[in-house]
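Excluded from the complex is one protein chain; the other protein chains are retained at their positions.
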Amino acid sequence: MKNRDERLIFEKSVSGRIGYSLPKNDVPGIEIDSVFPKEMLRKAAPELPEVSEVDVIRHYTKLSQQNYGVDSGFYPLGSCTMKYNPKINEDIASMDGFAQMHPLQNPICSQGSLEILYKMDQYLSEILGMEKVTLQPAAGAQGEMTGLMIIKAYHMSRNDEKRVKIIVPDSSHGTNPASAALAGFEVVHVPSSESGCVDINALKEVLDHTVAGLMLTNPNTLGLFEEDILKISQMVHDCGGLLYYDGANMNAIMGIARPGDMGFDIAHLNLHKTFSTPHGGGGPGSGPVGVVKKLIPFIPAPVVEKEDDYYVLDYDRPLSIGKVKSFYGNFSVVLKAYCYIRIMGAKGLKEASTAAVLNANYIRKMLEDYYDIPQNRICMHEFVLSAKKQAEKGVTALDIAKNLLDRGYHPPTIYFPLIVNEAMMIEPTETENLETLDAFIDAMIDIAIRAGEDPQGLKNAPKTTYVSRLDEVKAARSPKLAWGR
Amino acid sequence: MKNRDERLIFEKSVSGRIGYSLPKNDVPGIEIDSVFPKEMLRKAAPELPEVSEVDVIRHYTKLSQQNYGVDSGFYPLGSCTMKYNPKINEDIASMDGFAQMHPLQNPICSQGSLEILYKMDQYLSEILGMEKVTLQPAAGAQGEMTGLMIIKAYHMSRNDEKRVKIIVPDSSHGTNPASAALAGFEVVHVPSSESGCVDINALKEVLDHTVAGLMLTNPNTLGLFEEDILKISQMVHDCGGLLYYDGANMNAIMGIARPGDMGFDIAHLNLHKTFSTPHGGGGPGSGPVGVVKKLIPFIPAPVVEKEDDYYVLDYDRPLSIGKVKSFYGNFSVVLKAYCYIRIMGAKGLKEASTAAVLNANYIRKMLEDYYDIPQNRICMHEFVLSAKKQAEKGVTALDIAKNLLDRGYHPPTIYFPLIVNEAMMIEPTETENLETLDAFIDAMIDIAIRAGEDPQGLKNAPKTTYVSRLDEVKAARSPKLAWGR
Amino acid sequence: MLRSPYIPMTGEEQQKILDVVGVKSTEELFSAIPEELRLKEDLKLDEPISEYELKKQMQGLVEQNFDQSWSTCFLGAGVYDHIIPSTVKHITSRQEFYTSYTPYQPEISQGVLQATFEYQSMICELTGMDAANASLYDGAVALYEAVILASRYTNRNEVLVARSVNPEYRKVLSSGLKYSGIEIKEFGFYHKDKTDNDSDSSRTGMINQESLEELISENTAAIVVQSPNFFGIVEDIKTVAEKARNAGALSIAVCDPISLAILESPGSLGADIAVGEGQPLGLPMSFGGPLLGYFAVKKPLIRRMPGRIVGETVDSEGRRGFVLTLQAREQHIRREKATSNVCTNQALCALAASVYLSTMGKEGLKEVATQCINKSYYAYKSLVETGQVSKVFDSPFFREFVVRPEVSPQKLNEELLHDSIIGGYDLSGEYPELEGCWLVAVTEKRSMDEIDFFTGKVRNICQGGISVEE
Partner (left out) sequence: MLRSPYIPMTGEEQQKILDVVGVKSTEELFSAIPEELRLKEDLKLDEPISEYELKKQMQGLVEQNFDQSWSTCFLGAGVYDHIIPSTVKHITSRQEFYTSYTPYQPEISQGVLQATFEYQSMICELTGMDAANASLYDGAVALYEAVILASRYTNRNEVLVARSVNPEYRKVLSSGLKYSGIEIKEFGFYHKDKTDNDSDSSRTGMINQESLEELISENTAAIVVQSPNFFGIVEDIKTVAEKARNAGALSIAVCDPISLAILESPGSLGADIAVGEGQPLGLPMSFGGPLLGYFAVKKPLIRRMPGRIVGETVDSEGRRGFVLTLQAREQHIRREKATSNVCTNQALCALAASVYLSTMGKEGLKEVATQCINKSYYAYKSLVETGQVSKVFDSPFFREFVVRPEVSPQKLNEELLHDSIIGGYDLSGEYPELEGCWLVAVTEKRSMDEIDFFTGKVRNICQGGISVEE
């Protein structure tokens, strides 16, 4: 059954086959050549595949069989919150009445969709402890970009033009500095302290009147809650900067603590993480951004407002940073998250975070005798271990990851955060049951033991997958990025 | 990735877990104990699994991964017409407006569904060359049963009570004699001639006034068109019997010839074969039955009729054999077949049959040097080869089938029809492309060559499947048919 | 050559195949078909249309249907409007399941096989029986098969069937048995009719044990009782089973699977065979099909069962696996001596039921059953309280009950349609003795608001108020 057909869809093409079904052209035909000057017209048709419907379905079905999703099994990819995606959300997002809507329809005939946007602003504001949320950003990184532009706009509106720096911890996600740079800031990294949190002294050193803001995820990428958060926010605010919250790790603290209360001024959420919308093999996601009151004027336009019982799109926002993306964001992703919140309720969200934290700590405890855990104390929804003991024997985090593949697991995130050697970042989420955790723990322990006994035996993994280890160097050195090119 | 979790869903159950989401009971509650006497109430709750939603989805997703469907690849299962199932049909059958209909609704509010039934009667009548079609039977076998009951009712209505025999060829499908027996007939088998068709002389011998009818599939299960069909029907009619057409092989002759024109009085179709509705891992199917004019009074009630522009259900049919199944048949299957016919049209159906016949003959020709083909002449949509040459070396049809599994194919039907030794019945259908046929042919040839060179090497197949050959004898000898029993 | 997205063959390929096969034209391929039989013209079908046009047309058609996504259904009578969890469709639409054939090749069919084994197990759990088959077409056909089994097993030819068994089932039974040599004898139920005095026992709606007793003889192959019966009333299966056993006959219980979360199982009550309709277990009503006939028996009858059966076994390496088993019973081996003619069954529906039962689980199914009871009792009381409908029976019921409204059920139902309500079942047709009676089903899907709206409308209509669209 496990035969892999290596052919590309192009390589299955046979001239003359068709897979489409289209209505006949029922209007009087026109001569295309007579309408368009010859030089406008294509000489050679694009070489799209010529295949029948069954070929399309089989091709992509086979491809799907070479892919691993959350429904395939455990997916403890740290920082990614790969929780189960409830099926009802998919069903609702597929309803014609939501999916088949043009964004520029008269609001009089899109009140249903506008209500979803309006309500989500309210829900997410409450969850974040913020005043207002824009749903426009398409993902976390774009949320960051949006937030940073708001920071810029805010300082500019106060004619505070010297604020050119954004501070990010060295444990931060790559999108943080990348977004800051794109938004026109200078990026300043601060090191983490011994305890894995922001080094307050180091922070103090870089804080001055050129600081526009600080970006922080809390719990941070080591899975630790920044205990000094109130002090940090005080310090940043004191020097006139704003605090940006990278909400990728919000799954630890829903209903337990709120970035707004911690002193953050801006925060994004990853609906495709915390709010259970599926990740689609890489997207689409959604990265709503919440702000405190004083920053509301700057958020992207339009904003959905309610006038009496009627929803309107408010474009008239003179201080707005403008648009970061077409229209109103990834609506159908927002809709799925809406459904999730409606079914979970306040208590459900809190329970989710609690269970996520319990599960992470359970794995941490069970593995502590086998792996080095740099910060081995109570963690939040994830923790980072180091395979350095194993690496000494020649078994790297990568090898461990590949061995997990053979045991039916998606491996944890590896080599992130950058501040931990041979990092493996494990985030089980709350949707996994204890048997799954136990089986994964057993696999990890078994690998650790084998790494001691027979390190070489672990180097050939994976063996049960459709392909074995792939040559990434070759791919980058002489890039082949498209068929026939 | 190919880890098999052997546990049953029951074995994944943990007390206290839930996977359901139900509205709260919002009416005043009542005490069940006070309403029902104690002895009516269950002492121990049924041991259904206690699992969460993700467990349900993962469990059945994993199971699905251990199954092979038409979308997985080539499925030349003879007599089963495993053609591709167009996706649009699934979409339409899933529409709430069809799926969420109660069968006993006032016809005034089910006109849409009734129209489908009405039109399908017309379409299928035309395709069969019959006068009227009942859509009630749920599958081919039930269609046969229905047809046989009609035969009985017809003879009885003429007070011709001595007709107790039904004749079936020895190449017939098992459901034919089984249905005849259930309908209260005596079954008489007639042998096939040298040429694989009904032996006219043998038939002559059994024809007398006790014969109620003859059941025939045409093309027959060897994939051969009964060339003498007109003679046969003449003979049966002459002795007062009726002719029943088993339409399982209709995919050979849509738009090319019609059972009605051949002299058949009754015919069933397998919508789940010829009309591309998916087989569901064993069902549901649909086995509509068409009849000639004189038999219309006997078909099951109700019948959908059109009065002006309004569809009604006519129950007032005094001669009807009654109901063979609840309501109007497997509506959603009928609906999918309706969609198929609408998209194919008359020319498309004919093209389908033509291509199906071409494909079968191509494989036959390409394999004739490697396998024994008892009737090696132009076949219809399928043909039967015999692995007897291979069997002499110890490689049976079963072994060949299991080796095909390792090469990614669903094997042909084996050991049917019973009249061919080591039979392998190959039906490619029209939805397969030439590359697929060629690759399958290569696999068959390779197996044939290996059977000569290293027969033992073929005995361990399959090796790449989730399980290896299963002990069927053990299963039947000490049946374990349910968990915990 | 016509081109179709479903037929990959190109003109060139067609020519290549013709060459290989050694014929000149596609017509020649069909030369075995007598000339006079070969159609000269195209079939007279509607002109083909594209996928999108079809969808559009179908959208037009469904607008003529009242479907239960927007109307409110109080109709049951054997097919019920229950909540279907989202998991069901997501699983049954996996191509590996829905596009596969009957699992003849077990090594690549463990998915369907294990799922069916689990389905059989769940049916055994619900019914308290020892074994179940892989499914039959529907509950009515399952009953027919049960009677055939009983007659063959006991070598007797009379079957006693309660009149309170679903009329649809009795019709299928009577047509199926017409030429089988098995005779059906019906026995009645207690109800109040014009000649009755108002004694308590005369209005239970349960089977009339005396008239049953009168019919029992040494020819009795089986006694068939349904519980909850067609009127929603829970029957005394135990007594029936005893009577059958004493008479050397089998007892066949037709049971609603949801009710078995709460009601004692037919197995525990002594029934030999349990059959019924699995549609409430996660199947849409689908205008009556596909449905799902379940079939379960006690141990001695296992090898007599009709249809496919999946059994556990091991593979050559000793791993657990599943196969179709006891095939010696079946048509493809035993031909006219088979226990049944069933070949294709309702496998995907059985899968749906398994996913439903797994999702609901032990507690969820009980909750569904409890809400059915709560809500149907609430509706019953509310209706009676309107003063416009009267009680008919006085026994405990499950999900469905009979009342007699002041206005004829037919008229009532017609009026209710104006408010997008699908009213109850009019018993007048099948039960002249219950002329004017109305069978109302209330599942867990109905909210209190819906029930209140419904009873309010019933009151209005009965009081002669005309329903206006709101």
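As written, the chains take the letters A, B and C, and residue 1 is the first residue of each chain.
Here is the rule we go by: a residue touches a chain if its C-beta (ideal position, glycine included) is under 8 Å from a C-beta of that chain, and two chains touch if they have at least 3 such contacts.
A quick note: this is a predicted structure, and the numbers were derived from the prediction, not measured.
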> Pick from A:V190, A:L203, A:L243 or A:A352: which residue touches the chain that isn't shown?
Replying inline: A:A352
> For chain B, which residues reach the chain that was dropped from this view?
Replying inline: 1, 14-24, 51-55, 57, 61, 86-88, 90-91
> Which positions on chain C touch the chain that was left off?
Replying inline: 5, 51-52, 59, 69-70, 83, 85-86, 90, 93, 95, 359, 445
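Throughout what follows, only the chains that are shown with their structure count from here on.
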>> Taking each chain's centre as the mean of its CA atoms, which one is most distant from chain B?
In response: A
> Distance-wise, how many Å sit between the C-alpha centres of chain B and chain C, to the nearest whole number?
Replying inline: 20
> What whole-Å value do you get for the distance between chain A and chain C if each is reduced to the mean of its CA atoms?
Replying inline: 46
> Counting only residues that touch at least 2 other chains, which ones in chain C make the list?
Replying inline: 4-8, 13, 49-51, 87, 89-90, 95, 108
>> Two or more other chains touching the same residue: where does that happen in chain A?
In response: 1, 14, 17, 21, 52-55, 57, 61, 86-88
